[in-house]
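Every protein chain but one is kept in place in this view of the complex.
== subunit A ==
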Amino acid sequence: MSFRAAVVTFPGSNCDRDMAVALERASGAPALRVWHGDADLPERLDFIALPGGFSYGDYLRSGAMAANSPIMRAVSREAERGVPVLGVCNGFQILTEAGLLPGALMRNASQNFICRTAELRVENARSLFTAGYEEGQLIDIPVAHHDGNYFADNDTLDRIEGEGQVVFRYTSNCNGSQRDIAGVLNSAGNVLGMMPHPERAVDPAHGGTDGLALFTNAVGALVEG
């Protein structure tokens, strides 16, 4: 049975094709493409990806409008059923705005748009998304964002750190994120949001392939499962 992944496109998404290519590279099956205004997702999905970009022009707050779009009700339902959901960059912002992940993403502390490769430390290599890495492994993943400054109150930060929900941390904090957090899981472990772009590091021509293990591990685990 082939792997069924869906990539949601919002008005203003611009990394949706890259995400679909990364998923196809890892699984061998083309990703299904879904429009934000659709009320339903395709049936029997193994994986849902919310790509980077500037959904709805970042009006109001990054991700706020997209979090209330029709397709997000379906994404929330599937996430609650345990279907893996990956949100990258704007996708991460959408997941926090939708309440599927703790915290919020604010304007970078520097006020600058940051576009460069960031070094991340894998803090939890036991999740579906990170088991292809070693605990403590350093990986190079590109970042490109204006609103990647992760914020949560101290109680929430203590809780998510204690539960192993902080999976990626910047080795050099580029955006002001609390406790250098670059990626977080939900408490059930099936929803991951991260600001860096693993789909931009899956081919040697990208300058690195450190993002590929995230996709191949998830696909492998889900196909075997």
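Simple rule for what comes next: a residue touches a chain if its C-beta (ideal position, glycine included) is under 8 Å from a C-beta of that chain, and two chains touch if they have at least 3 such contacts; residues count from 1.
What we mean here is this: contacts and distances are computed from a predicted model.
The listed options are "DNA-binding NarL/FixJ family response regulator", "AzlD domain-containing protein", "Phosphoribosylformylglycinamidine synthase subunit PurS" or "Sugar ABC transporter permease", and the UniProt record of the chain not shown names that protein "Phosphoribosylformylglycinamidine synthase subunit PurS".
Touching the chain that is not shown, out of A:P51, A:G87, A:G103 or A:G132: A:G103 (per the contact rule at the top). Among A:R61, A:R121 or A:R169, only A:R61 touches the chain left out of the display. Contact between subunit A and the absent chain runs through residues 60-61, 64, 68, 96-97, 103-104, 106-111, 149, 151-153, 176.
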